[in-house]
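A single protein chain has been omitted from the complex, and every remaining protein chain is retained in its original position.
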Amino acid sequence: MILNTDSIKPIYLQIAEWLEVEILNNNIQEDERIYSQYQLADMFTINPATAAKGLNLLADENIVYKKRGLGMFVSPNAKQFILTKRRKQVLEQMIKGLVVEAKRLDVSENELIKMIQAFKPVGKEEEHL
Amino acid sequence: MSLKKIDPLSISLRLYFYKLKGYSVLLYGLILAQIIALLFSLNGISYMSSNNGELSVSVNTYSASLVIVFSLVWIFYTAIQLTTKRYKRIEIPLVTNNITGHLSDIGFLMTACFFGGLTSSLAGVLLRVIIYFTFDRSQVIVDQFFLPFIDLLLGAAVSALYMILISAIGYLIGVLTKVSMAFVIVIPTVILGLLRVYADFVQTLVAFFTRETSFPLFVLKVLITSMLLFGFSFLLSNRREAVQ
């Protein structure tokens, strides 16, 4: 797996997001053990402290939980939580940018809504990271 | 984290073997110097001829002492070389400190002296063999021509000891020039000055070693002087950075 190292997005965030996608794609089941910081460090060639921060981010949101001495496990309902969170955060951020840019380009609210409605995704629903 | 105690002697020994293998090129230099000296010696080191009208005598003296002189020059050069930045930069990246660096240098020099003493003594034998086969035997004056084995060993030991003494002097000079480049000028000046003004003193100093007839005493004199010289080198470089 290759990280986007040119990206301004911190590596630990990229790690957390990658893990979320793994959970969404059912590659890691609920109540299954998730990768350790050392496995992640090895897989992505990153410092284990960075990997740990990515994991802790998920732990803070209760997407994973710690079992003493055994590592971290995916929480029940993690998938549902990630979906809700992403809808809210990712989409909201995108809309914010969209609205500001529309204003700069003198696109009215109605026109913007029409543009959104007119847009038809190609093929299947695309997944955005 | 505690590391197990590091033993300076075992590290010195490791460095010594490293240098022995790595600096073998220097030993080839010794062999080359001795071969050249031997070639010079084949011409005879002195020639004397007299003629009274009826009888003409010419005497060619052969000796391998030139081999020893060349070996001494070589060990002097080698000892200085070891103290240069170039050789210190080989040593520095390894596990070392001031003492182990010096001890392994001295170990290398001692080995070179032992080797040089032995080969220069053997060069005398080689010279005899060459003369034996190339000259008409009736013309060779057999003054100690057939060298007793014990004399061969003694010759080797004495050459080696002289080499040790010279290497200690060379090493100290090398260290001194690291302390200050001024010594590059000061040392030759002092030596020349001593030779001119205090010629007697220098003679006594040289005689202190060369006139010694007792072998054990000679050994003692050389070893103690060398140890003092090396010890002085240790002290001079103890708080100094070998490379910057």
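The chains carry the letters A and B, assigned in the order they are written, with residues numbered from 1 in each.
One rule holds for everything that comes next: a contact is a pair of C-beta atoms (placed from the backbone, for glycine too) under 8 Å apart; a residue touches a chain by one contact, two chains touch by 3 or more.
FYI, contacts and distances are computed from a predicted model.
Enquirer: Per UniProt, what's the omitted chain called: "Metalloprotease", "ABC-2 type transport system ATP-binding protein", "Actinorhodin polyketide putative beta-ketoacyl synthase 2" or "Glycosyltransferase family 2 protein"?
Expert: "ABC-2 type transport system ATP-binding protein"
Enquirer: Touching the absent chain: which residues on subunit A qualify?
Expert: Residues in contact with the chain left out: 3, 5-6, 8, 10-12, 38, 41-42, 44-50, 53, 96, 100, 104.
Enquirer: Pick out the residues on subunit B that sit against the missing chain.
Expert: Its contact residues with the unshown chain are 1, 3-6, 8, 11, 14, 18-19, 21-25, 86, 89-90, 92-100, 238-239, 241-244.
In this text, only the chains that are shown with their structure count from here on.
Enquirer: Just give me the whole-number Å value for how far the CA centre of subunit A lies from that of subunit B.
Expert: 75
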